[in-house]
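Sharing a structure here in structure tokens format.
Note that one protein chain is taken out, while the other chains of the complex remain in position.
After this line comes subunit A, so read on.
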Amino acid sequence: MAEKYATRVAYGEALAEYGSKENVVVLDADLACCTMSANFRDKYPDRFFNIGIAEGNMMSIAAGIATTGKNVFASSFAMFAAGRAWEQVRNSIGYPHLNVKVVGTHSGISVGEDGATHQALEDIAIMRAIPGMLVVSPSDAIETKAAVKALMDYEGPAYLRVGRIPADIINDTPDYKFELFKGYQMREGNDITILATGLMVQESLKASDLLKEQGIHARVIDIHTIKPLDEEIILKAAKETGCIVTVEEHNIMGGLGGAVAELLSEKYPTPLVRIGMKDEFGKSGKPEELFKKFGLNADNIVTQVKKALELKK
């Protein structure tokens, strides 16, 4: 697994790999070839249904299937799975607390050239706002597979957020361990803590290397489970490092940055800088160009870390 690998590809592979469980049913809305749920479709055609381009209908169908004791994975682009179908997810799935995994692929700005209408930058916020909804945003293909496996054993509604573009593998280490609900510390450091999610974990690791060259030791924690938030690891980091930076491919409102701000302000007020989309829409462009334009890269993380360190003084 050395080469670059999209988390959506890992999602599809994991469905096929772990989908032998009889209670797993997968739905898609005419994007099986892009969300990669096609891998499951080809292996278990009797437990796969293409609902066509009708995401709201798909989510309510998923709810109906879940009432019969099944674990339903319903995938589409994040914009439509979480956005278009929000109220169906809220009322058909969330309120009766049914066992449906809403899967949003092609999340964030890294959708790239398709542009702003397809770049979901609010999905974490709106899924997080539904009571009882788990929100999981893995950092690479290995973590995505682990998350899918864990969600197959998790009973209840959840949102899984994955991305379009091939990305680095960062968790191919012998001691890597995935636990739902737990943040995963990837770098030690006591000067500052970087809390990152999704593809921004990779950028944060690069930033921590750059910072180390300048004598700044940043702790890096992968927050793959955004809801419920691992309060213990974050409060410990706040106490030990004294300031926090959050990084996400999402609006700084309501997502990881918002969740961390809520936690810190109530339980341990700590200087905080949030990196993400600043209440703005994206645009067309190559993913790496967009990351640069909107400050979602290692260079800007380094800059913002220094600002955060100023706040600490």
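Here, a contact is a pair of C-beta atoms (placed from the backbone, for glycine too) under 8 Å apart; a residue touches a chain by one contact, two chains touch by 3 or more; residues count from 1.
Assume contacts and distances are computed from a predicted model.
Of "Dihydroxyacetone kinase-like protein", "Branched-chain amino acid ABC transporter permease", "Ribose transport system substrate-binding protein" or "Transketolase", only "Transketolase" is the UniProt protein name of the chain excluded from the display. Only one of A:R8, A:R47, A:K101 or A:R187 touches the chain withheld from this view, namely A:R47. Where subunit A meets the omitted chain, the residues involved are 25, 46-47, 49, 51-52, 54, 56-70, 87-88, 91-92, 95-96, 98.
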